[in-house]
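With one protein chain removed, the remaining protein chains of the complex are shown where they sit.
This part shows subunit A:
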Amino acid sequence: MALKGSKRKLTGWVTPSFDDFEVSSSTAQTKRRPKGSGKKSAKGGLSLWVDLYAPTKRDDLAVHKKKIEEVETWIVEAMSGIRGRQFLLLSGPSGCGKSATMRVLAREAGLNLIEWINPTSSYYVSVFEDEESKWIPEGYIMPPTQIEVFQEFFLRTCKYSSVCEPSKKNNLVLIEDFPNVFLRDPSSLHTVLRKFRNVGSGLVVFIVTDTTYRQSSVKTLFPADIQQELSMIHIQFNAIANSILLKALNRILGMKSMCEGSGPIPSREALESLIEASGGDVRSSVNALQFAVKKDVRQLSELFSGTRKSKRLSKSKPRNGSKSSTVLLQEPQGSQDDFGGLAAVGGKDTALFLFRALGKILYCKRDTEMGIMDPLPKHLKAHERMPVLENAEEVYEKMAMGASTLNTFLHQNMTPFYADIDSVSQALHYMTDADVLASEWTDRGVLEDYVASVSVRGLMHANKGSVSSGGLRTFTRPQWFSVHKQHQEQLSALKYDYRNSFLSLEELTTVLVPLKAKVDAARGKGNFTVTRDVGLFTHSFSKSTAERLGEHDAHNGLPEMDEELCLGMTKDDDEISRNALQSNEELADDNFSNDDADEDFRIDEFPDD
């Protein structure tokens, strides 16, 4: 703040009305212009690397060239005044450079970038207070509501250009920090936008972060029809590829050594493992880098030693098609140490950390030398096993992950590890037991340990260890999340489309929508995707999703999957005899609609491998 104070300048019309806003815009402008290295090193002690080494040029952006071009095209078209290029929506996983791209391009285009930041509200109405009983003095002016403030900001910034910077003709309004009201009641946002459309001339960019597990707010904030109505351009960003990420980190290290003298440089391997752990999130990987580089660099590589080992292994045996970015798993041979080391510094909650735990459980190494410790009676000889190297409970505790989530991961990946149907059935038997234990959602906290113990021990026990010849296998992310997410999205889309319908959701999804989809298909039209998606459910789904865990593809697999699904349907459906499918469809639909909106993680689908 102290630093900022001297550099304050008025950047826009609305600046005086809230304090935050000013800070933000000055941050945006001072930080992102690291011209002299001298200034930077002075500030180096104070800023996060994410801010300090934020991209300033287009070449610095760790985003795919195509995406940058797409955004640029929009800016050019919008500035030249093409109708219907007023709104842009950027979405993508967190840390994939959405905001950074926008800022850099806006500066290059000479736009005056103004960001909306939620103001601190001085006025607070208690929810429990009765509105009517409250006495309001005569002539007392109620402070404006959040929507009013937002609308005011929006209309003014869009209408007038900045006085202080006359060179920058156009304003670009960036909205990332959505007021909470809009998340609850998107229609109020739409009203504001419609109003703006008739008045304003500035450019508006919305940035929405996708989440992996929940329904993304893109669909709730900007449903398809609103996007169409406002002729909004939607650009989806993907998680960043490892090679680009490596380049970005190297750039940062280069800049760092330039202004701070020759510091220790971490090895390429260490960087790669760090990137692997971050799962295509540039912000998190820079954070992790800052955290990791601090000490001695030799220790950095030690810190990620567990990772490095598997990395090297995956390089030595490159597979066709998928390059080394595919994370292959070696049979875990390390002891607790590398597990703990990896646990120490991680990026996000991503795959790599999970890999090792999953590997420990599924490979289930046994001690072949010790001999059987506690012999079982004769009739149970079939259940006798050599002692396991890992303690099931310890593995679970180290994961810091809910038991039900763990189960979905195990369930997704278990089948290749078992030799015959008997062991698969035995393993699944224990998993179903665990599932029953997890069903009591009110007491899940208490029973969580049982769930984990039963499923992990059950899987370990059922593994007779005869399939170890395969060696390397890839682990995939559970389909459950993507299916659940898609289900949620389609449901809400359906609800919206058929909001005038009096049918219940079950009737809607099982009767009306399939019928309508068929009619549409028969008449050769029906581009209405939701109806098609839901109404003509086919098997193509199970084919299309094998998202590899931890690979950067895993992230962009989610949106792509939707497209693939649609494509698959348009191709398949005309040929396949629908009668045969009909029963399946309805079954599937039924399952889906029963599965309610609660967020518990149950295992619903069985991957057919």
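Worth a mention:
As a convention for this text, contacts are C-beta pairs under 8 Å (C-beta built on N, C-alpha and C of every residue); 3 or more make two chains touch, one makes a residue touch a chain; residues count from 1.
Everything below uses one rule, namely that contacts and distances are computed from a predicted model.
The listed options are "Replication factor C subunit 2", "LALA0S01e04280g1_1", "Vps72/YL1 C-terminal domain-containing protein" or "EKC/KEOPS complex subunit CGI121", and the UniProt record of the chain not shown names that protein "Replication factor C subunit 2". Summary of contacts with the chain left out: across A:K256, A:R283, A:H487 or A:K516, the touching residue is A:R283.
Of the options A:M255, A:M401 or A:V424, the residue whose C-beta touches the omitted chain is A:M401. Remark: the residues of subunit A touching the chain excluded from display are 1-4, 19-20, 23-24, 27, 31, 44-51, 93-95, 117-118, 120-122, 124, 176-177, 180, 183, 209, 211-212, 281, 283-284, 287-288, 290-291, 294-295, 303, 340-341, 343-349, 353, 373-377, 379-380, 383-385, 387-388, 393, 397-398, 400-402, 405, 430, 433, 436-437, 440, 443, 446-447, 449-451, 453-454, 457-458, 460-461.
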